[in-house]
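Coming up: chain A.
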Amino acid sequence: MKRLAQKVEFCTACQLCEDLCSKTYFKEENREKSSIRIEIGEKGGSSIIACTQCGVCMEICPAQAIYQDKNGIIRIKKELCVGCFACVGFCPEGAMFQHHEYLEPFKCVACGICTKQCPTGAIFIEEVS
Partner candidate 1 sequence: MSVEKLKEKHRLLAQFQYIPGKVEKGYANRTLYVNLSENRIAEKPVSQEMKEKFIGGRGFGLKLLWDGVTGNTKWDDPENEIIIAPGPIAGITQYPGAGKSYVVSLSPLTHTVIDSNVGGYFGSLLKFSGFDALEIQGKAEQDVIVFIDGVNGTVAIEEASQAVVNSHILVEQLTEMYAANEEDKVNVSVVSTGAAAEHTLIGMLNFSFYDKRRKAVRIKQAGRGGIGTVFRNKKIKALVVRGPRIKGDLNHPADKTLLDKAGIKLHKEIATLDNSQNKMRIGGTTYLTKIMNDYDILPVNNFKFGSHPAANNIASDAFIKYFNLTGHDGCWYGCTLSCAKAINAFELKTGPYKGQKVLVDGPEYETVAGVGSVCGIFDPEYIIENNFYCDTYGIDTISFGTIMAFLMECYENGIINKEITGGLELNFGNGEAAMEVLHQMARGEGFGKIAGLGVRRLKKLFVEEYGADPAFLEDIGMEVKGLEYSIYLPKESLAQQGGYGLTNKGPQHDEAWLIFMDMVNNQIPTFEDKAEALHYFPMFRTWFSLNGLCKLPWNDIVPANNRTTAEPAKIPEHVQNYVDLFNGVTGMNITKEDLITQSERVYNFQRVFNLRMGFGTREHDQVPYRSMGPVTVEEYESRQERYDKQLKEKVGFDPEGKTTEEKIAVLRKYREDQYQKLCDAVYKRRGWTENAVPKLETLERLGMDFPEVVEVVKKYL
Partner candidate 2 sequence: MIKVNGEDFPWEEGLTVKKLLEKKGYTFPTIVVLINGLSVPENEYVSTIIPDGADVKAIHLVAGG
């Protein structure tokens, strides 16, 4: 299966990935709507937060609205989602996101759009078995 992987030491925190993500999925550049987040630490270092496709959210979801597709990607069936955001609270990576304009949460589906334009190769799509 594929997933978004990272080499955080290459990250310059340009946050281009955030803009690309929110633009792709929500038609606006707004990091609050991005499924990848760059958190800049106090000492300047950054961390990259995105779904690792671990599936904890799938176990938690009361509506069974979260499933794993044949490529191993964890996806949300919006029509089944009841908007409780239990998945947001329980995600071990803090990589399930929520925005008040939407009833359902959102997450990285390893589409790779952001990785293609990352200037330093800090993020990339990897295949894992």
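The set was built so that all candidates are chains of the complex that A comes from, given by their letters.
Everything that follows uses one rule, which is that contacts are C-beta pairs under 8 Å (C-beta built on N, C-alpha and C of every residue); 3 or more make two chains touch, one makes a residue touch a chain; residues count from 1.
Worth saying up front: this structure is predicted, and the values here are computed from it rather than measured.
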Single touching candidate for chain A, where 1 or 2 all sit in one complex: 1
In the complex, chain A residues that touch candidate 1: 58-64, 81-86, 88-90, 98, 100, 103-104
